[in-house]
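Here the complex is missing a single protein chain, while all its other protein chains stay put.
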Amino acid sequence: MTMQLDVERIKKDFPILDVGVRGHRLVYLDSAASSQKPQAVLDAMTRYYETTHANVHRGVYAIAEEATRLFEEARAKVAAFIGAPSPRGVVFTKNVTEGINLVAQSWGRANLRPGDAVLLTEIEHHANLVPWLMLKEWLGIELRYIPLGEEGQLDLSDLDRLVDGVKLVGLTAMSNVLGTLPPVRRIADAAHAAGAVVLVDAAQYVPHLVTDVAELGADFVGLTAHKMLGPTGIGVLWGRESLLDEMPPFLGGGEMIRDVRLDGFTPNELPWKFEAGTPPIAEAVGLGAAVDYLSGLGMESVRAHEIELTAYALRTLTERFGDDIVIHGPAEPGMRGGVVSFSFKDLHPHDVSQVLDEWGVCVRAGHHCAKPLMRRLGVGATARASFYVYNDEADVDALADALDKTSDLFA
Amino acid sequence: MTMQLDVERIKKDFPILDVGVRGHRLVYLDSAASSQKPQAVLDAMTRYYETTHANVHRGVYAIAEEATRLFEEARAKVAAFIGAPSPRGVVFTKNVTEGINLVAQSWGRANLRPGDAVLLTEIEHHANLVPWLMLKEWLGIELRYIPLGEEGQLDLSDLDRLVDGVKLVGLTAMSNVLGTLPPVRRIADAAHAAGAVVLVDAAQYVPHLVTDVAELGADFVGLTAHKMLGPTGIGVLWGRESLLDEMPPFLGGGEMIRDVRLDGFTPNELPWKFEAGTPPIAEAVGLGAAVDYLSGLGMESVRAHEIELTAYALRTLTERFGDDIVIHGPAEPGMRGGVVSFSFKDLHPHDVSQVLDEWGVCVRAGHHCAKPLMRRLGVGATARASFYVYNDEADVDALADALDKTSDLFA
Amino acid sequence: MPGLEDLYREIILDHYRNPRNRGELPSPPAYRVEGFNPLCGDEIVVYLDVSEDGRVVDLRISGQGCSISQSSASMMSSAVKGKTVDEARSLIRAFKAMMSIHEQRLDADGQPEDAVIEEPGVKLGDLEALQGVVKFPVRIKCATLSWNTLQQGLDEADQAAPSPA
Partner (left out) sequence: MPGLEDLYREIILDHYRNPRNRGELPSPPAYRVEGFNPLCGDEIVVYLDVSEDGRVVDLRISGQGCSISQSSASMMSSAVKGKTVDEARSLIRAFKAMMSIHEQRLDADGQPEDAVIEEPGVKLGDLEALQGVVKFPVRIKCATLSWNTLQQGLDEADQAAPSPA
């Protein structure tokens, strides 16, 4: 069933990979920050604007009907892609960050009281920390954290105690720094047994693995289009409909209402209740095309390719640089995503990334919006190479070659 | 100075206007809902994705630097376009609705106490009603409204009493139903004299008139790109920096922080403090291109063209349909925007719009997200034709001809 | 592309021009239920008199809306008046089944998940004229507005009624 990805052909689908940088081909290894876009996604958006753009859910004329149809079709595509039982639970947001804030502010304010506890993990992205830190300030809730353990894995030895009495458990399904794939289902089961609701930040997970919200055991799942071949400006929050139905609105305005009077309003039904104002219409169409593209490749194949490539990268970097390189996160490629954070000699990641760029190799340097994790790892920053469907072994070799040059410069 | 718009040439810049509908040319008269996009805007976004997409404000490699530069350049273009003193006060949102919610939730929660009053108007769009109705529910604030007076104008006779003691005055700079251009400056001056802060919903104003935030006398100004030739998925909230600086964050996540610890965080400086998560990057680039396009036409010319076309429309419709048509809003074209809401015979706007569509004429039918105003006008819905730079007298004639056919069908 | 003649059949225009059972009923005892179409602002009020033995003895419609919502309400009133609550409910199901083919398509990608539930034995009669609405997805909500409102009214009546033996 699982077909091998034809990366050479895939590369041709991505116009940016044809663009040279300083005389070198572009070796893009920063897909965990944002992926590149295939022609099909760009075409879908352009075609939308060129043939049928209009505001949605309002017009009775033909192009407005078609715009609405395309917009809602994109919602249905996303629902199918993540195994959601119906599009009603699929809310379009501007990015995953907004989706998590929606849960924190709408579900949180309605369900959390001073002293209530929320359980997160030490490996979260700021997107799944700051909204809760804000609630802590506003409501005085208690925050607990599942600690980082050995080899980039969460330490679950204390899970029963930690989860006891919490109202919500929020965790990432894949670390954007370590590539760790926490046992979401196991934690979700423990959370549900304790009566808590489970929010999964799947920003890094959905682009790279087969996603099934029921299998994850999640009540809320957030994703962001720009990391999965889609455009900027759109994300998705999926929620269990029974929860979403009970939640108060998040942002107020057009589209999310059933009726408005000068002294009050009635919210609309799902999913529109949470979509205030004109939604990202072209972006939804683009996301739909991205989902089609990924489905065309097959998510099993995407994952298999990444395991293979990550294995090659871990092997190559270790063989070529030995003790000069420290790679964070799980050592076993099958246990992690294609995100390779590393420290190189005593060089600062900024400098590493700067020199790599000279050779067309793009890696991210910094705290990756996970400062608490950085402190926990005892580093200020890391360099991070991350892979996607358009990367191959030649890209890993280019990275290693450019690391050699970096060595030379700072020798 | 004010050049006449060459609409024939402008039409050629908009690919969608080449697309036929049911064998007729597309007569798009729904720009108040969402405008069409010129090729230059689509090209700017495609070029961005095809040559330099990367996440912003993080990467040190060349394409990420270029993406960041383009993104911040777009911010500067918007600042210049609306006369903002600096880009620091220009916050990218997903639409104007989010911008108004930002003010209501961040400024509002920090500054409003139970019993405090906010003054709005009866002609507001839901986007500038529901966020305040939500605050009313949460905080128990009092809402007051400047009433609708004669000929679609606000009735300001009671302004002094209404504004007395209010903390914020929020009003639209152009009604999306009536085309009314309220005397924003006069109301803002009264508000400031009463110690209130002024929020202007300029969603319909910025696309059509020369905008200067200082001349408006506003403290906050919201706009939305898709109504001004830009893409969906992006809007702008401009705020006085001293106010924005003091406001607590709105959404939490990456980008909007300076530091994050497991027990707290420090917000970033302006404008990023209010931009949580990956921003709409390509959309900002598209908005920048839209601003360039409009500046190229000249906003004085845009406004002059719209006055002329609106005058022609009011004249034509009245002459041809006499008492069969009731046009809402100011009668004087120079006192209103190019938004013509009308009731036609005793036909329901839905039916009117449906039949017009048969002839390629796109008008909006409904409550235009202004239900309180509809009730005030004593109608359930109106049909609305709205004009922009690509419309001309032939489009108005097509509307009138199609209204004739509508008459026939329901005769 | 569907033409206007699919939408505006003569019988629809007739019910629009001459709506049946227009008016109000004193409430209580009648049930009074409001329905909104949030997208276009249409509002409908259904007044419902249900007898002790579960029959819709009277039904009136007020509110305002487009030709489709008004004629659908008018036809509904004629079809339902005098029927038992159970018969009214199967009529609702049959009508929504006729409409849902396309309502589904708005929500999913071409493949309706719930197959249309045929109500064997239920004759829609004149109401079949509204089938053309299915080709104009945005108008489906206009056509179903009064039916959803009726359904809500029947639910209220059921709850208020002494539970059936």
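General observations
Letters A, B and C mark the chains in the order given here, with residues in each chain numbered from 1 onward.
The rule is simple: contacts are C-beta pairs under 8 Å (C-beta built on N, C-alpha and C of every residue); 3 or more make two chains touch, one makes a residue touch a chain.
Only a predicted model underlies this, so the values are computations on that prediction, with no experimental measurement involved.
In the full assembly, the chain not pictured is in contact with A, B, by the touch criterion defined above.
The chain that is not drawn here is touched, among residues B:87, B:108, B:152 or B:349, by B:87.
Among B:257, B:285 or B:302, the one in contact with the hidden chain is B:257. When the missing chain is restored to the complex, the residue among A:11, A:273, A:367 or A:384 that touches it is A:367.
Screening B:13, B:73 or B:212 against the full complex identifies B:73 as the residue touching the chain left out. On the side of chain A, the interface with the absent chain consists of residues 22, 348-351, 354-355, 358, 365-367, 371, 374, 380-381, 409-410, using the contact rule stated above. Hidden from this view is one chain, which touches chain B at 57-60, 62, 64-65, 68-69, 72-73, 76-77, 80, 86-88, 257-259, 266, 268.
To be clear about the criterion, only the chains that are shown with their structure count from here on.
Between chain A and chain B, the centres computed from C-alpha atoms are 31 Å apart.
Inter-chain centre distance (chain A to chain C, centres taken as mean C-alpha positions): 44 Å. Centre to centre, using the average C-alpha position, chain B and chain C are separated by 37 Å.
The residues of chain B that reach two or more other chains are 22, 350, 354, 365-366, 371, listed in rising order.
Listed for chain C are residues 1, 39-40, 136, 139, each touching two or more other chains.
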